[in-house]
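Below: one structure, written as structure tokens.
One chain of protein is taken out of this complex; the other chains stay put.
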């Protein structure tokens, strides 16, 4: 149709789509799904890091971790608001999450088991997220693009802090170094999976690329992450977590091994180490908080009607 | 009346009163109150010790503590059964406890704050309880007397174990010794209060003595406890917890200071360090367990009626 | 008991009390992370905890200096056992439901904002400096927790009942904040910190106003818990909190993190 052609023209000319612009239903649905998932990930992502807040080893580390988790909740809020510009409410998105009908990033279905994991999450998980999000700064939907620009700044800060935290561990006592290695070994492949399946197996990719909802392919982004991370591992003096990692002079990139895609599919389907516990923690928070939300709403209404009566 | 005279004759001749014997209403009521309180004390007494089970420092200590708490629950069961011989059900007694209409020993309203407290509870609290209970072995009501005989055996064992535990601490590292001293200082006066107010201020005493529900006076028992405990404190090399403690050659007993009876009355009235938390822990256990009791009862009924149907 | 305490000792006690309050309450608040009733509260609670931990760094840092044994704020936070902590018991009671957490926060914030206001004028410049920074945060916390207490107290029937329960449970922990011992007298005499008992009227007025708006009733009992700010008798809860808080420092002593 005419509308569709005009829409695609804008996209091809890198003109952002704004909330009031006409857009195809599928574009809208795809964006809601992607932004919703992203928002859910920020919210659920509080849990694995929150798991160590009460055990942070110094006041400084506790403060850094609190600030980080606070930022993540803030990102969640920001992304839900951006999704709301497409006509989907936060409550509805949360309901879909709790009913298991929307996902969050699978990485958060892995546990944080030692203190070095907190560094590793910042370094590897936020690092991988940033690779994704930097690309998404150029995404075609205006509010999403602007959210990404803002979020990326904070995420880079987190990634740097995470790297410093794991550096302390890697350069610390033998036991601390062992923790750092253990964290790297456990989180490496899950971080690799954050970029999604191979391009050849990625279902939504083609249309998303045409709409510039996606800007780079999964495999491109994964390679970029590997290339930037291997030198950091080497700097830390840690063993490489994958025996297949090797510099490929010809490609000008690192070669690396495939994560276990069966495990990836398992986790996606709900069968990950923490899926059940994560979702039930979120549902419990929501259910336990119902009286609070109801109470505050009732009070706001009383105040509003008192104000009307007084006028 | 004739009945009353015959009843008092039996008591005066040290013949035990048995459940089917006639007894004055007040005798029954006093016994139910006393045995009920005693049973509640065993049950609530699980909490301060249970507080350290998950933190016991060795497997052996953990096992000893578990066995002790198990015994206490057993005593509770045994005492509730004895009270039931007087026509009061356990459920009713528990209800009265939860409604704040029956008491348990105030000692359990004090917290256990370091590991030496666990030794001190066995040594001082069980020690004081035994002084009471040994006297009660001669109490006039048969089932109560027999319960006391059985319970005293286990309590003596606990008191010995407690003393050994605190001995380890008193003879251990400087920090362990400090814990032992801290425990003694905190628990000494509360243990003294376990014998109740001075004879001159004790309300129920006279009639209870005549009925041989009580066999020795509060002050007699307290003196006995002090006399047996001071040499133990000295053996442990700990400082005396009360500057007024002094051997009185003339009396052939130790002199000692009064506990703070205002604090005693406060704790009795519900204003002790742990009163609210203890009772709410017990109520929560009861309320959370309702579905379990209901479920097991429903199953038992199904089975019973299936059996009847099959006959 | 009258003062047989040096000014140095009294100052140390005072600093530990300030720093342990914020440390322990900050820890409690941080337990909510990711579990609060609504995302905005996750953010607000994390922010409150963060402020409190930041204040802890300042108070305990100064305490270590005054103590003169070369201990850092971290040493004091992570290597003392329960009996050496000087926080009021109010800060260590478990979170309970969100209502109890916010009521605890409000009662603490009210006291905290009042005392910090006085401490800005402390004769000890280091104390005055910390107070100047902390009092801004405390004022903000008080505004938030007060609003929440009013909103939930004067909300639904259920939220009202829960807030009244919270107040009933927590009220006996309020009195300890206004206790005065030898250390306090010494601080007051030196113009370093106010006599806590002198803050009670202002507290009662402030809290009374907010709780009236919240349609809540202050319990009539005058009895108050004690034992935290002098370390004589903490609650059983503190020991459990420390097992978590101090785990890494205890299990891997002497490391840099």
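Note that the chains are named A, B and C in the order they appear, and that numbering of residues resets to 1 at the start of each chain.
Definition applied: a contact is a pair of C-beta atoms (placed from the backbone, for glycine too) under 8 Å apart; a residue touches a chain by one contact, two chains touch by 3 or more.
Computed from a prediction, not measured in an experiment: that's the story for all the values here.
Considering the complete complex, the chain that is not shown touches A, B, C. From the options B:99, B:175 or B:206, the residue with contact to the chain not on display is B:175.
Of the options B:57, B:87, B:100 or B:237, the residue whose C-beta touches the omitted chain is B:57. The set of chain C residues touching the chain not shown comprises 81, 240, 242-244, 246-247, 250-251. Annotation for chain B: contacts to the undisplayed chain at residues 43, 46-47, 49-50, 53-63, 66-67, 69-70, 73-74, 76-77, 80, 90, 115, 165, 168-169, 172-173, 175-176, 281, 284-286, 288-300, 302. If you put the missing chain back, the residues of chain A touching it would be 48, 51, 55, 111-114, 182, 186, 266, 271, 273-274, 276-277.
To be clear about the criterion, only the chains that are shown with their structure count from here on.
Inter-chain spacing, taken between the CA centroids of chain A and chain C, is 35 Å. The distance from the centre of chain A to the centre of chain B, with each centre set as the mean of the Cα atoms, comes to 57 Å. Multi-chain contact residues of chain A (touching two or more other chains): none found.
Contact with two or more other chains is made by no residue of chain C.
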